[in-house]
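First the structure, which I've put down as structure tokens, then a few questions once you've had a look.
One protein chain is absent from this view; the other protein chains keep their places.
Here is subunit A:
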Amino acid sequence: MAPEPLSILTNPLATVEQLTSSSSQFDGVPADLETSIIHAGARLTQAAGILLQLPQDIIAQAIVLFTRFWIGSEGGSLLEHNASDVSAATIYLVSKLSAYQKSPRSVINTYAYLASLPATFPLPSTYIDAQDASTYHVSEGTYLTSRQTLNANESLVLRILGFQTHVALPHALSITYMQTLSFIPSPSGTALAARTFEHLNAALLSPQLLYLTHPPATLAVAAIYVAAREIGTKLPEGEWWEVFDCEREDLGFLVLAMGSFEGFVREEVQKWGRRGKVPLTAKQVAGEIEKRTMLEEGA
């Protein structure tokens, strides 16, 4: 079979086997904990990307690679690899292939700072309070070991993903689609585009792993659909999404997933609280599982 050239329209997608199983679950990580960790890891990647002043498309690619890493029986296990290290490796790897290469130093500093924050879902004031550099300063010795870890995890990510680093994003496509639908330019066009992008970026963190299950065109159509409904822009009559090769079934699923994302995040915040930290290292994950077993036995 001749391999298809990858383009802005095609993305490697997960197989059903990859979606139904994971190394972490084989190792005994509860599914809900796994969901929480992958979500928190994706948020960590997003935060690091912003601090590293990377453009959103680079950050989005890193998050997609991060998510790809954990799924399937041949993927990485949360009890074997540190989610935070894998996050750092993906952002380092993606930035390396982009026009915005970041030094290992910058990446390590950023992750040290983010690890020093007291909570996974901190109050906004936490960022302002975290001004004490001594809590996240990286010494030269720590830096050298961290760099080794970073490089080892970069190789690990490449190995697990079979060097498949191609990520096609729906953002630019969605703009083209909105132009095709004459939403851009229009008075509400800017608001609609902004809302569409917000949904596309939120979908990166979705527990349904939308970027692994749906091609960019479908994601773009769904985000426009949701955004237009929210803003009140009138959509065309008829099955306009088919113009963009999107099926009604896929659209329905994605609209539901994008709509339910806010509720999911609220539940997560409630679950972990404003102080709690989602375990992002293998050791912490093992600790969390142990804690849960003890609680169950005690109850």
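The working rule: a residue touches a chain if its C-beta (ideal position, glycine included) is under 8 Å from a C-beta of that chain, and two chains touch if they have at least 3 such contacts; residues count from 1.
We adopt the following convention: contacts and distances are computed from a predicted model.
Visitor: Quick one: find the hidden chain's UniProt protein name among "Transcription factor Pcc1", "Ragulator complex protein LAMTOR3", "cyclin-dependent kinase" or "IFT74".
Guide: "cyclin-dependent kinase"
Visitor: Among A:Gly252, A:Gly273 or A:Gly287, which one touches the chain that has been omitted from the display?
Guide: Considering all chains, including the one not shown, the answer is A:Gly252.
Visitor: Quick one: which of A:Asn11, A:Ser146, A:Ser174 or A:Thr196 touches the chain that's been left out?
Guide: A:Asn11
Visitor: Which of A:Ala48, A:Ile63, A:Leu209 or A:Val278 sits in contact with the chain that's absent?
Guide: A:Leu209
Visitor: Which subunit A residues would touch the chain omitted from the figure, given the whole complex?
Guide: 2-6, 9-16, 18-22, 31-32, 34-35, 68, 71-72, 74, 92-93, 96-97, 99, 101, 104, 147, 150-151, 154-155, 158-166, 181-183, 186-188, 206-209, 213, 215, 225-226, 229, 231-239, 242, 245-253, 255-260, 263-264
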